[in-house]
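Next up is a structure, given as structure tokens.
Yeah, one chain of the complex is gone here, protein chain that is, but the others are all in their spots.
Up next is chain A:
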Amino acid sequence: MASIEQHFPVPHRSFSVEIKGNKTDVVISGYNDHILVIATQIGTMGTMLQARKEEGMTSEPTFHVSVIFGKRDEPMLTACARQLIEHMSSSGSARPLVLSLGLKDHSMETLKGVVSSVLENRIW
């Protein structure tokens, strides 16, 4: 289990998991105005997405997810960000998410693995 660094004003959690045989390094940082999640198998940050909750007129929350850097034609990456922001919102966190995914494959199994590992080690 990864440890949380809290003396520094930005708590973070750094750990490594194996997803479909690929070593995946994950860092979660809790800034005052954002949550940053980096999950990489390729040594770079890869594609970056932003996900945020939008205040609407209905009782049901809506979310806006967009690619801000990298591949814009990978719907599974967007789905991964959406899952995470929905979990964050349901647990009471109002901070937007910046998600960085540098993955060897974009299969559902891999993205599910990323989501579950982040939720198991969440810092919000």
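To be clear about the criterion, a contact is a pair of C-beta atoms (placed from the backbone, for glycine too) under 8 Å apart; a residue touches a chain by one contact, two chains touch by 3 or more; residues count from 1.
As a working rule, contacts and distances are computed from a predicted model.
Its UniProt record calls the unshown chain "Proteasome assembly chaperone 4", which is the correct pick from "Proteasome assembly chaperone 4", "AP complex subunit beta", "Elongator complex protein 4" or "Exoribonuclease phosphorolytic domain-containing protein".
The chain omitted from view is touched by exactly one of A:Gly21, A:Gly43 or A:Gly56, namely A:Gly43.
Summarising the interface, chain A meets the missing chain with residues 2-3, 5, 7-10, 12-16, 23, 25-27, 29, 31-34, 36, 38, 40, 42-45, 48, 50, 67-70, 72, 98, 102.
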